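What you see is the complex with one protein chain gone and the rest in place.
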Amino acid sequence: MTIIDKTADVPASRGSTDGGGPLLDVRDLHVEFKTRDGVVKAVNGVNYSVSAGETLAVLGESGSGKSVTAQAIMGILDMPPGRIPQGEILFRGQDMLTMGYEERRKIRGQKIAMIFQDALSSLNPVLSVGYQLGEMFRVHQGLSKKDAKAKAVELMDRVRIPAAKERVDDYPHQFSGGMRQRIMIAMALALEPDLIIADEPTTALDVTVQAQVMDLLAELQREYNMGLILITHDLGVVADVADKIAVMYAGRIVETAPVHELYKRPAHPYTRGLLDSIPRLDQKGQELYAIKGLPPNLLKIPSGCAFNPRCPKAQDVCRTDVPALLSVTERDGGELPGRRSACHFWKEQIHG
Amino acid sequence: MPEALEATVKDGTPVAPDAQVKAADAAKAEKPRSLWSDAWHDLRRNPLFVVSAILIVFLLTMSAFPGLFTSADPRHADLAKHYLQKPNWGNLFAEDWFGYDVQGRSIYARVIYGARASIAVGVLVTLLVTVIGTVTGMLAGYFGGWIDTLLSRVTDIFFGIPFILGAMVVLTSFEQRHVWVVILALAFLGWTQIARVARGSVITIKQADYVMAAKALGASTSRILLRHILPNAIAPVIVVATIALGGYISAEATLSFLGIGLEAPTVSWGVDISSGQEQLRNAAYVLIIPSIMVSITVLAFIMLGDAVRNALDPKLR
Partner (left out) sequence: MGRYVARRLLQMIPVFIGSTLLVFLMMYALPGDPVRALAGEQAVDQAQIAQMKKDLGLDLPIWQQYWNYLTGLFQGDFGTQIATQRPVAEVIGDAFPITVRLALFAFAFTAIVGIAMGVLAGLKADTFRDRGLLVVTLLLISVPSFVLGFLAQYFFAHQLGWVEPNVSALAESHELILPAVVLGSLSLAYVARLTRTSVAENLRSDYMRTAVAKGLPRRRIVGVHLMRNSMIPVVTFLGTDIGTLMGGAVVTEGIFNVQGVGYAVFGALKSREGSTVVGIVTLIVVVYLVASLLVDLLYAVLDPRIRYA
């Protein structure tokens, strides 16, 4: 069923030209925030790319910079205090960071849409969902109020909200959490964008509803052949839907891999730690693994590899040299497409 | 998994209240302290607070020891020194610094001595309304039911009557209007705002876990109200009261200006503004100088209230 091009290099193979390159290409992105206590370096040189029909899962703890990267792509960072000192965000080859406000605005919603974590607070509480959905058509396509409402009903049907016609005039608080998230999805889908960024779309939901919402999202993505960036801290969520994974730590990508490869053979101790901390049925009775220590303080990121204070395998070199995100190969030097790791000891990690 | 769950529940039942009590004690011991010490930390570095605090200390000193600031007698009238004898602006802190009023009294001395009446009215009315309002609001909020209905309706009745208009009605009934009459009249009409704030605050707090825990432990109602609810509900009351204090000073001046507040021989800014209005055309300063004093005093208390609110509730900033 899911025949997706998994040969695309991860991240950003700038040369791969089939179909004119990736949809979105983030290059060496840096984001920092000025605060009272100093400059918080939230994103420190992130590279990733997404092609049409492809799902990239961005994985990391809170504060790893995964959401900030997404907000930078969307252009919804609060600036100031936020600042992008360096980097490019290419959408279909054009750098969005150098675009004017209007040009950028026309991409938002129409070409790139976003789904937020907390649908209750992300939907306007005093406007009906029909109005908020229809607004997309009225603003971007100039539809009349009436036509926009009809489109809104259609959209609500698409995301399988029962009795859409009757509920189109209801307000966000009148829906259940799962239904609200469907409305968020419908809003993102409204103009059939090329790329959807979903920022922890299921974190606020009950487990049973999580699966339904994720399935719906994956199904719609396939149908419209959209690119999808799925931001999550939950490894369980990504396994079924993602094509490739980028693991972030302290504002950097520490490992990228096609999804199943990553589960099978992580090439970074942090990824290993994340995988080990998933509760599993076959490990009943054992104590659950937890990565020791706390996420790094972004005001003063540790020197060398940012993960070194928490890494069980840290050596002296880890405390002094920042490891580059390099290609990972088989023991015999054979290529592992799409696999990169930013660990000095990736060989030991992946090959045991 | 189900067994484990059950176990914790079984284990947990007798333990839970205890744990809650500990949590409640901790909350009781630490929460107010950290709230207030945090607030104090914020306040000290807030220029708004520093300026207003200095001003208020200055005004309080002035009202307590007016003799420190002037040797002139505010009631000594010398018609020879008519108000048309212009102020001697360069003669700082002297009797004729601000000139003389229509009866030939030193405006500077009157401004200094006038502080006492204004500050006394402001502070005492605020104390009274805080006590009346907090008690009413706490009872209504905590007990609910018919007590709440009754007290809330009474509050509504007083709240609906315009403040200045109501005070006018009360005060005209008195032949002699010295400071206490004005204080009682303002307090009589002014307590409703604090009652409403206290009621709302208590209703929120009575659902807090530490209050539930204290109840579950069988603490007496008065203990719950005084030890658990009052300290936690008082912050918004203090903020409203501080800002209202400025309002009462302003109200006193307004009533005196209308001729229904304080009256001579009481020395007060409002009285002087009232008597200064006839000279507005010729000698505006007779009216403007006490007006500035009233405004500065009100400003000081409102700034203090603002600063305290910001410190206690950073969200409102």
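All chains are identified by letter, namely A and B, in their written order; residue positions are counted from 1 within each chain.
The rule is short, and it goes like this: contacts are C-beta pairs under 8 Å (C-beta built on N, C-alpha and C of every residue); 3 or more make two chains touch, one makes a residue touch a chain.
Here the structure is a predicted model, which means the values were calculated and not measured.
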{"item": "Which displayed chains the unshown chain touches", "value": "A, B"}
{"item": "Residue of A:Val50, A:Ile89 or A:Met114 touching the missing chain in the full complex", "value": "A:Met114"}
{"item": "Candidates A:Thr35, A:Ser62, A:Gln94 or A:Asn124 - the one touching the absent chain", "value": "A:Asn124"}
{"item": "Candidate in contact with the missing chain, chosen from B:Ala94, B:Leu230 or B:Leu299", "value": "B:Leu299"}
{"item": "Subunit B residues touching the omitted chain (full complex)", "value": "153-154, 156-158, 160-166, 168-170, 172-175, 246, 250, 253-254, 257-258, 260, 273, 277, 280-281, 284, 287-288, 291, 294-296, 298-299, 302-303, 306, 315-316"}
{"item": "Positions on subunit A where the hidden chain makes contact", "value": "74-76, 101, 105-110, 113-114, 116, 118, 121-128, 135-136, 139-140, 171, 173, 187"}
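The rule is simple: only the chains that are shown with their structure count from here on.
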{"item": "Chain centre separation (subunit A, subunit B; CA means) in Å", "value": "53"}
